[in-house]
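Input: one structure, supplied below.
Only one protein chain is missing; all other protein chains are in place.
Naming follows writing order (A and B), and every chain is counted from residue 1.
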Amino acid sequence: MDQILQHALNGVVLGGTYALLGIGLTLIFGIMRVVNFTHGELYAFGAYLAYLFVALLHLDFFLSIALAALAGFALGALIELVLLRPLRSNDIDTVMLVMIGAWIALQNGEQFVWGGVAKLVPSPFAQEPLVIGPVSVAPLRLFVLGATLVLLVGFYWLIDRTRLGMAMRATFQDRDTAALMGIDVRGIYTLTFALGSALAAIAGALLGPIFLVNPTMGNLVGLKAFAIVILGGLGNITGATIGGFVLALVEEFGAGYLSSEYRDAFGFLVIIAVLALRPQGFFARKARVG
Amino acid sequence: MTEVGENGAARNVALDVRDLAVHIGGLVALGGISFQVPFGAIVSLIGPNGAGKTTAFNVITGFMKATDGQVFFRGRDLARLSPERIAALGMVRTFQRTSLFTACTVFENVLTALHLRGRTGLLGALLRLPAMQREEAALHAEAREILDFVGLAGRADEIAGNLAYGEQRLLGLAIALAAKPTLLLLDEPAAGLNPSETESFKQLIRRVRERGATVLLVEHDMQMVMSISDQVLVLNQGRMIAAGSPAEVQRDPEVIRAYLGSGKRAAA
Partner (left out) sequence: MRARFGGLLFLALAATLPLWLRDPYFVAILTSTGIFIIAAISLNLLLGFTGQLSLGHAAFFGIGAYTSALLSLGFDVDIGLPSPVVVDPKPVWIAFFGAVVVSGLFGWLIGKLAFRVRGAYFVIVTISFAEVMRMVALNWVDLTEGPMALNNIPPLSVLWPGHGLTALVTKSQQYWLVLAVGVVCYFLVARMVRSRLGRALIALRENEPLARSVGVRVTHYLVVATVVSAAIAGAAGALYAHCVRIVDPDVFLFIYTVTMVIMVVTGGKGTLAGPVVGGLIFGLMPQALRGTAPPEVQWIIYGIGIILIVFFLPRGIVPAFADLARLRMPALRKPASLVR
């Protein structure tokens, strides 16, 4: 029983960051119809910036995370303006190829700049785990959980309550109608991509101190983000949130009770199973993509 | 006296539509329509925009699912059959917006559309068996014959996307004919054509019928509908409001009301 609680807690901590990743990716797909292969690299980018700011420039830990998010936002906006905006009228496969190219270039750029050796981001939190009843958790992980929950709530507020969120939802529903209503659709695209990228970067900056930072860390995470998005239904934000937690719990319990070697395979098995059984995702009422 | 076949349909009926209904979201696109198309006839389906004509086409040919009702083609229930199965049974449609394999040549378009006329599978293709080569030669001959029939023989090597609009409409018909339909469904074939093109298209439809095909037509050009049809069916807001010979339909007060009421041309 204690073990179950411990796994559940670990799963929830991981799930928060997965949800951040999934939301960013699903937002970009839902609004822009872009299969974003650079998402995992933005995650790695955030982690490396956290390393740069905290370990090399000795900035404040929390400030560093905020700066990483801002930088992710800027890089996302740049990618959108340079690569995606000119290709707006091209089909999804063409855009996908460009994103693959960008992904390869970004990942190897990270490798070139930082080298292949994994980096450790120091954190200001104590190493000793807090013991709460039957379970124990590192203070850093508790902070990550808190931060992700705050971000998730903030994001929902942005989408549900602000004019920007309304414009994004309108674009999501119907691009042409949104444009007729006077919404700057091109601006929304740039903002969407930048926002999704910022979420990925912040997820990287938060997880960087927990795991080691290395150039290929984005690969697996990028693919997992796809798993989360598929689980929740492409373009479905609530689905991606739930999907993030579900995938993390599946991984955590799968690793704990079935096989730790196949930990990372569970996500992909989930994708294949979902697509074979219910391609529109488990939390979608209707398919978003034809 | 008509003979009665299986499913209670008359033997001389090509298409038998019974209480066909389609609801999209909360909207009633088709509210339960019934009609029959006898073999060898040219039947037209008319009605104001949004009357449900194209929806009816889509459901009959398997591109959309019916909410309720049945479609029998030559006595066979088409429920849950895919468009490609339905095409294989001999019911072939054209599309309202010109639909071609635009990147391919005119000849290749027709050759591709002759799919059902061939049998070559993977093994035949890989081994280039003599039977496959004979079949290929026969298909080429047939493609030329079809292009000749619609009058595009001289344009065979042109890229389909480069054809003039009227020629593209003809190619659309040639593609459908290549599937050897017993029942041909034409979705606004004359849309966008000039009067002389419309006239020659009309002659073409007559010749298609003479070659043994039954034709169901959706059309806005009333002059064409009234001069070519054996029978006219009138839809309005998803319901069948009249059916009969062109003359009967033109006199029908409800039809006149429907057309005038919706601000469209009068049915005359």
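Just so it is clear, a residue touches a chain if its C-beta (ideal position, glycine included) is under 8 Å from a C-beta of that chain, and two chains touch if they have at least 3 such contacts.
What you see is a predicted model, and the numbers here were worked out from it, not measured in a lab.
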Hidden-chain contact residue, picked from the options B:Ser34, B:Thr67 or B:Thr120: B:Thr120
Among B:Ile24, B:Ala79, B:Ala103 or B:Ala141, residue touching the chain not depicted: B:Ala103
Absent-chain contact - pick from B:Val71, B:Leu139, B:Leu170 or B:Leu217: B:Leu139
Sole residue of B:Thr67, B:Thr112 or B:Thr182 that reaches the chain not shown, by the stated touch rule: B:Thr112
Candidate in contact with the missing chain, chosen from A:Phe112, A:Trp157 or A:Tyr257: A:Phe112
Touch residues of subunit B, complete complex, unshown partner: 61, 63, 82-84, 87-88, 92-95, 99-105, 108, 111-113, 115-116, 118, 120-122, 124-126, 128, 132, 135-136, 139, 157-159, 175-176, 178-179
Residues belonging to subunit A that touch the chain removed from view: 29, 35, 83, 86-87, 90, 92-94, 96-98, 100-109, 111-112, 219, 223, 226-227, 230, 234, 259, 261-262, 264-265, 267-269, 271-272, 275-276, 279, 289-290
